[in-house]
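For this depiction, one protein chain was excluded, whereas all remaining protein chains were kept in their positions.
The letters A, B, C and D name the chains in turn, as written, and every chain counts its residues from 1.
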Amino acid sequence: MNPLSPNAQAAPNRSPALADLAGPAPISIADREATQQARLQQVGQRPGTLNIRPGALKPRLFLMSYDDGTFTEEEYTDRYDALLAYLHQHPELKHWIDVRGYGDLPLIERMMQDFGLHPLQMEDVLNDYQRAKIDVFDDHRLFMVSRMTDFTANLEIDDDQLSIFTGPNYVLSFQDDYDDCLDTLRARIRSNFSTLRRHPVLYLAYALTDVVLDHYYPTMAAIGDYIEELEEAIFAERRPRRLLNRILRIKKDVVRFRRLVYPERDKIAEILRLPEETMPETLKIFYRDAYDHAIQTLDLAESYRDNISSLTDLYMSDQGNRMNEVMKVLTIISTIFIPLSFVVGLYGMNFQRDDGHGHYLPLNMPELYSPWGYPTVILIMGLVVATQLYYFYRKGWLTNR
Amino acid sequence: MNPLSPNAQAAPNRSPALADLAGPAPISIADREATQQARLQQVGQRPGTLNIRPGALKPRLFLMSYDDGTFTEEEYTDRYDALLAYLHQHPELKHWIDVRGYGDLPLIERMMQDFGLHPLQMEDVLNDYQRAKIDVFDDHRLFMVSRMTDFTANLEIDDDQLSIFTGPNYVLSFQDDYDDCLDTLRARIRSNFSTLRRHPVLYLAYALTDVVLDHYYPTMAAIGDYIEELEEAIFAERRPRRLLNRILRIKKDVVRFRRLVYPERDKIAEILRLPEETMPETLKIFYRDAYDHAIQTLDLAESYRDNISSLTDLYMSDQGNRMNEVMKVLTIISTIFIPLSFVVGLYGMNFQRDDGHGHYLPLNMPELYSPWGYPTVILIMGLVVATQLYYFYRKGWLTNR
Amino acid sequence: MNPLSPNAQAAPNRSPALADLAGPAPISIADREATQQARLQQVGQRPGTLNIRPGALKPRLFLMSYDDGTFTEEEYTDRYDALLAYLHQHPELKHWIDVRGYGDLPLIERMMQDFGLHPLQMEDVLNDYQRAKIDVFDDHRLFMVSRMTDFTANLEIDDDQLSIFTGPNYVLSFQDDYDDCLDTLRARIRSNFSTLRRHPVLYLAYALTDVVLDHYYPTMAAIGDYIEELEEAIFAERRPRRLLNRILRIKKDVVRFRRLVYPERDKIAEILRLPEETMPETLKIFYRDAYDHAIQTLDLAESYRDNISSLTDLYMSDQGNRMNEVMKVLTIISTIFIPLSFVVGLYGMNFQRDDGHGHYLPLNMPELYSPWGYPTVILIMGLVVATQLYYFYRKGWLTNR
Amino acid sequence: MNPLSPNAQAAPNRSPALADLAGPAPISIADREATQQARLQQVGQRPGTLNIRPGALKPRLFLMSYDDGTFTEEEYTDRYDALLAYLHQHPELKHWIDVRGYGDLPLIERMMQDFGLHPLQMEDVLNDYQRAKIDVFDDHRLFMVSRMTDFTANLEIDDDQLSIFTGPNYVLSFQDDYDDCLDTLRARIRSNFSTLRRHPVLYLAYALTDVVLDHYYPTMAAIGDYIEELEEAIFAERRPRRLLNRILRIKKDVVRFRRLVYPERDKIAEILRLPEETMPETLKIFYRDAYDHAIQTLDLAESYRDNISSLTDLYMSDQGNRMNEVMKVLTIISTIFIPLSFVVGLYGMNFQRDDGHGHYLPLNMPELYSPWGYPTVILIMGLVVATQLYYFYRKGWLTNR
Partner (left out) sequence: MNPLSPNAQAAPNRSPALADLAGPAPISIADREATQQARLQQVGQRPGTLNIRPGALKPRLFLMSYDDGTFTEEEYTDRYDALLAYLHQHPELKHWIDVRGYGDLPLIERMMQDFGLHPLQMEDVLNDYQRAKIDVFDDHRLFMVSRMTDFTANLEIDDDQLSIFTGPNYVLSFQDDYDDCLDTLRARIRSNFSTLRRHPVLYLAYALTDVVLDHYYPTMAAIGDYIEELEEAIFAERRPRRLLNRILRIKKDVVRFRRLVYPERDKIAEILRLPEETMPETLKIFYRDAYDHAIQTLDLAESYRDNISSLTDLYMSDQGNRMNEVMKVLTIISTIFIPLSFVVGLYGMNFQRDDGHGHYLPLNMPELYSPWGYPTVILIMGLVVATQLYYFYRKGWLTNR
């Protein structure tokens, strides 16, 4: 087993949605995460002040060094000096310094010093909620932020930040978690025949961006699956609880996803406008491809947004249909039995044929004294019911719509 | 029969909608296709990797060679070498190499080699979901993607990709299916007097784009027909099941259609901005015409979108009307019979004229002992009913709205 | 009577709406016309192919020739050669060749030849659904398309195309119908003191555009009247059938109108940007005025759109109010009589004072044997009703809101 | 009293809204004014034709002449020649020629002649519904249109047009009414220490624009007050009639207001882009201030629009709440009494203990012969009612929501 990929078995295609529709997951549409992020922000601090978020993981350091023919890979956690030394010994190789976890301020500050990183950008790295963006330095070095997405079992889009600094022969990447979505890329580097190892180190920065972009598809697919389940749930006999909540929750996710990807697209567009000396034309061809991907992802997100808005319409209309159905039951029962009740009430009246003084009153309810009175009334009531049922059948009220 | 047009009898004007309203077609508004496409995308692969979709058809190769006076046409399936040889023998002719089906990776790779196609673009060809676009090479060769649409019996817009590479004296087109919408164009090339054969080969590329654009109209017409049927269905006595679903489904189609055509329009606008050496002014006149067509198609799509949004309003209002109608039936019946039931109940009370001890109680329900009691009550009840019916008639509740 | 104006008595101010609200006109919101137009489009034809629509009228040719002092006017139907001859004889005059009806392909083709018209533009003329636009030729000749609108008794916006070619000393106009909205302009040309006759022939092209623009106002006024009628209809005791349909129909018209006028505005904006040699500054002043008119028409259309959206809200709310009213009637009647029915039912119970074995049961309904039982019950029921009526009055349920 | 200010006591702060909510004002949301204006437009007339609207007021002419030290003010109604003479005698002064009312075509035509005004612009002046705009002449003279607003007791925005021509030493202003909102400006000119009199005459044109802009605030304030009243009305026990109509009416006003102010803002933006020789930088500073005002007015209008859309939501929801309340009353009454009625009906059945042939039937309703039968039934019914009331209380149905 490869000790460098802590949990390579993360399954990107699982559908967390299915589980949720059955289970009692708390579904909230409020943007809890955004609110918390807003609260963490420290007011009035000097810009460029580095704050380590409480609970940040201890940094693990990984190094991949390669060129066309060579490849070494090692974990340097707690051995930063050894890492530096190795870098100095091998200026001819391309290096990917892969830092996961921020929970060690002195180390972070040493790295800023050693790699010449600007405090404002380091603040962006640690702040951990930054839109995708690119900053270009005077010496053509780049600082790029990407956002890696995942769709959790709670129907939330979990997004982590991947921050990349490029140097002449290295790429320095920071992220918050130990797990990420870059293992396929690591495998490609390890492969002997990878064209990636032949390209300049800037291509590695591109490949990182591209892998992140590729990971948007499984997120989208999971959302798409969930939308289908929701549609079925609307028409199911027994709806899951808080169905509209779920629909609005997924809408929120799609909107959030769009807001994640738009800056990504803009970032790539900005890269395409960089001058030749910063970003050579041979690499721009690849970014053009990535740009098309970003656009297609946004297209998909738009599709989903339309779908969800249709779901809301369906839900509302179905709510109306259910009300309609309830009303129809009430109306059919009432319409049939209320007149009948009147009829039987009519012949329950106590009008007397004798006024108590011996006078015969022949007009008071002679029906009650007719030999065929009762059967006739029963027959009439039967006819009324039959007529009504026929009327309701014609209206289509007896069948379900 | 022409062996080159596998099913020339495809009828573009059939109305699949009609069948569907009657039949039990499963109507889903979720974007299944988009989701599946999202899932197919392979994560973390090297860009430019060629993947043949499982189930792709075996490629069939067709060649049309022509100039003003000459015309030959032949199928070269499984005879790619013969095709190449023919091309080399006839550099003076214009050639349309027409590849249908992608299911043969070695052949695709040989063609990339022989025609100098870039892996990223070939990936776009095979990936098979690409927005309409145009790429221009340094040597003025073009790569164009168009999307051919069809409106299926399932109310889905079925869109296939047509990818075109142009060369100095050939057009190389790729598509996924054996059937397509290009047969009228083939007939025009075959015709002795076609002006198409006099134009340079770039005009063939234009003609392909134009035929695809023209095919948007039948799709639109089918959608338009279906919208009319839906409108009638809203007011029909017995609505088809899941009517709102159908409305939202067709809305989704129109939205998708717009999303297909917008890039097409942008593609043509980009062509119109190409320099003279890449796209001569004499051809641009035709593209300007195509641009007008694209705009008109979009206008139509906008019209349909408005129509569908009106349909949704109508549906919702009609749902309200049906509820109203149910309530009116209930209210009329209840309002007439509940008071009557009270009256007959009143005279069903058992107040006694004799307190059981021989005292006569003259105030207890003397009506029951009146000679005209029963007829009077019947008359009063008749008057109440008549008054109520008149009131309801005045309100317009008895007529249907 | 002037033989050249076939029906000069067309009344632009009639209000077709009024008639319709009463009558049984079929109101559809589907865009039938657009659909049919989409179906007519012939797929895969060579661009620039001229198709005469089946049922097109036989062309009538009219000629007005004028300069400051001279004026002649004649119909040349079936005498195209005489027309041509006259034009050649009088190069010093300005000519308006006014062609109405397209139903004669050979004639159309001869005119294309004689006047040097491009097939693509002639296709636009005959195609008969073209957005307003302007094309400029290298020799400064212009091709302009305007759309003339009318508001028919079916609540449809009927729009016809007016296509204009300008030449050095003539304007050549095509339209589909024999009737049009240009008679006031013809009268102005006939008038001895018309400034129009002093201006260059390009001014005639402007005047044609301007008259079409002016005709948008009566269309708007008719729509505006209809909107007012619809508003009154919403609150009328007896609504006309399919009221929402009518509202949505008129909305569709306004939206369509906007879509007609926007290109018109863009066309004029394009004219304002033409170089001096194509469009002299002295004429642009007039087009600037026309531009303001177009903007104001669009403003009005926006106003109407807002009005109609308010109408929809009103309709929906009124639908709710009607339901509310129905429910109130039901609730008042039920709330009053159901408790009363209980009371009278109570005293209809048959509890006996004698258990059948001669035992006296004094607790079983002694009220029935009280001398004041019946009057007391009647009184109590009267009080209950009075209390309820007061409660409903306080709630405002007895008055109509 | 100043004879030059016919009704200086116009109170801009009155709240017409209050009156209306009580009174029976006819509330229509249709854009009657716009429709009428559309109908007035004369079709097919020569552009630049001057039409005096029937009922236009007879023009009154006022002149203010001033410079730093001098000031004269006089009414020249019916003495146009004297006005002209005075202007010629005092070329060293700055003049404001203030024309109110258009009802004298010959006078208007003489002024066009004397001041060199273009027919098309004069048509704009008289046409009286023109968006705010600015035209610049070759000799740097300006033609500006502003729209003065007022909020009438009928909840309509009444807007009048103020047209301004500037000349080297005069400003010539036209308006339709005798009353206007410019009296504060007149007072400033009259004041001895007004900085206005020191500025060039172009500053007067600015001051006119600025006063009109300032007048938007009271209109906005009146609308704002009315919105507050409407909100209270929604929750009032007895709503005024056609409340939604009123809400939509005020929405229409706000939308119309925005449509008035947007061109005003664009006009000022265009002024800010004028070259130095037409509009000196020293004046532009003031226009920049006016620009900020216009933006703030639009911000306010946006705020109001949001408020009104919230009002509509509230209204709709309140309509639902009222329905809910009605239904609750019905449900509570029915749920309590229908079961009770069943019970009492049960013991109203006539099952006999004697089959008529002397057989004793002990199973037929022995309860009726039990000594505690009636009290037990009463008790049971009491318990049922108590349970139901407790249930309804728990649901919160007994309290008002």
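Observations on the structure shown:
Definition applied: contacts are C-beta pairs under 8 Å (C-beta built on N, C-alpha and C of every residue); 3 or more make two chains touch, one makes a residue touch a chain.
Owing to the predicted nature of the structure, the values given are computational and were not obtained by experimental measurement.
Listed by label, the shown chains that the missing chain touches in the whole complex are A, D.
Within the whole complex, the absent chain has one touching residue among D:56, D:120, D:153 or D:196, and that is D:196.
Of the options D:49, D:72, D:89 or D:310, the residue whose C-beta touches the omitted chain is D:310. Across A:89, A:152, A:191 or A:370, the residue that sits in touch with the chain not pictured is A:370. Across D:351, D:372 or D:390, the residue that sits in touch with the chain not pictured is D:351. Although one chain is not drawn, the whole complex shows that of D:135, D:179 or D:225 it is D:225 that touches it. Only one residue in the set D:185, D:205 or D:244 touches the chain that does not appear here, and it is D:185.
Summarising the interface, subunit D meets the missing chain with residues 12-13, 181-185, 187-188, 194-196, 210-211, 214-215, 217-218, 220-221, 224-225, 227-228, 231, 235, 285-286, 289-290, 292, 295-296, 299-300, 302-304, 306-307, 310-311, 313-314, 316-317, 320-321, 323-324, 327-328, 330-331, 334-335, 338-339, 341-342, 345-346, 348-352, 354-356, 359, 361, 363-365, 396-397, 401. Contacts to the hidden chain, counted on subunit A, fall at residues 28-32, 34-36, 38-39, 41-48, 118, 120, 123-124, 129-131, 133, 237-239, 241-242, 244-245, 248, 251-252, 255-256, 259, 312, 315-316, 319-320, 322-323, 326-327, 329-330, 333-334, 337-338, 340-341, 344-345, 347-350, 353, 365, 367-375, 377.
Everything that follows uses one rule, which is that only the chains that are shown with their structure count from here on.
The chains that touch subunit A as well as subunit B do not exist here; no chain meets both.
Each chain gets a centre from the mean of its Cα atoms; for subunit A and subunit C, those two points are 44 Å apart. Taken residue by residue, subunit C touches two or more other chains at 320, 323, 327, 330, 334, 338, 341, 345, 348-350, 365, whereas all remaining positions touch fewer. Under the contact rule defined at the top, the touching pairs of chains are A-B, B-C, C-D.
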